[in-house]
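This part shows chain A:
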Amino acid sequence: MPILETRALNKRFGGLHVTNNVDLALEAGEVHCLIGPNGAGKSTLFRLILGEHAPSSGSILFAGEDITAFKPFQRIRRGMSVKFQVPGIFKALSVRQNLEIAMQHHYEPAGLAAEIGRLLDFLNLAPEAGRLAGNLSHGQKQWLEIGMAISLKPRLLLLDEPTAGMSPEETHATGEMVKRLNAEGMTVLAVEHDMAFVRQVAHKVTVLHLGQVFAQGSIDAIVADERVADIYLGKAPDHAKPEGAHA
Partner candidate 1 sequence: MTGKTIRGLRAAALAGTLLLSIGQAFAADPIKLGVLEDQSGDFAAATIGKVHAIQLAAEEINKAGGIDGRPLELVIYDTQSDNTRYQEFMRRVLQRDKVDVVFAGFSSASREAYRPIVNQFDGLAFYNNQYEGGVCDANMIVTGAVPEQQFSTLIPWMMEKYGKKVYTLAADYNFGQISAEWVRKIVKENGGEMVGEDFIPLGVSQFSQNIQNIQKAKPDFVVTLLVGTAQASYYEQAASANVNLPMASSVNVGQGYEHKRFKPPSLKDMYVTTNYIEEIDTPASKAFFEKFKAKFPSEPYVNQEAENSYLAVYLYKQMVERAKSTKREDLRKEIAKGDVCMDAPEGKVCLDPKSQHMSHTIYLAHVNADHSIDFPKVWQDIKPYWLGEAGCDLTKNDPSAQYTPSNPPPKP
Partner candidate 2 sequence: MNALLRFFRRLEGPQTLGRGPGFWIGFLVVLAGACAYPVFSDGYTVGNTVYFFTWIFMALGLSLIWGYGGALSFGQTAFFGIAGYSYGILTINFGAAYGFTLVAVVLAMAVAALFAVLLGYFLYFGRISGVFLGIVTLSVTLVLERFMAQTAGPEWKIGAARLNGFNGMSNMPPLTVPWPGGDIVLFPDVQLYYVVLGLLVVVYLGLRILVNSPFGNVLVAIRENPERAEMLGYDIRKYQLGAFVIGAALAGLSGVLYTSWGQYITPSSMGMTAAALPIVWVAVGGRSDLTTTLVGTVVVLSVFQALTIHGSQYALVVMGVLLVLTVLIAPNGLAFAAAGLIARLFRGRRAASPAGDA
């Protein structure tokens, strides 16, 4: 059974058809990357999965349970977690306090400090624990937010452009984090532009275009697909509809 499944998911804003009949299935334990040119509908799909938007039609299943009507926090409590594109950390609080707020309901006060320490090490943020989150570097903010997301021990981690604005070294370190998390059993769905990162972590890649699933497969298969290269270069003619959901 897939851990996450969207069935014929549609979202329209007024006349705009932003998400068009998307069927997506994530197997437990995989790292799945979502790519596509700007405006392909990646962010909207994320928001639909998280429950920030209600779909116009279609349904979303999490571990076999229909969560289409659930509020965001209810989805989180079932084992999802998200890192936003723009870090949503609490800037006026310290790094440690950020993690405390994320974790306080999941640990006894005694165990909390130790767990936060472990997490800070994992995030390469141990030296920064006392700093105000707003004063961190961009990459560190991204890590802190990843840390808040994974502190919930989710079964499914959603990452929206986790490496945006990072140096190549930071990007690589982030990729290693994702691989370690995955090795511990976490399923990951990431929206990402950085193809080096995708190559580093992805088991499977889905290409979105004009709100539809355009292609899907291993990273090598996708890179080899000429039509994918075409849409990134803006060559795909509008009438060139994909034949089916699976390339």
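Annotations
Here, contacts are C-beta pairs under 8 Å (C-beta built on N, C-alpha and C of every residue); 3 or more make two chains touch, one makes a residue touch a chain; residues count from 1.
Picked so that all candidates are chains of the complex that A comes from, given by their letters.
Source: prediction; values computed, not measured.
Set chain A beside the options 1 or 2, and in this complex the one it touches turns out to be 2. By the touch criterion stated above, chain A contacts candidate 2 in their complex at residues 50, 52, 71-74, 76-77, 81-82, 84, 88-94, 97, 100-102, 104-105, 132, 134, 145, 148-149, 152.
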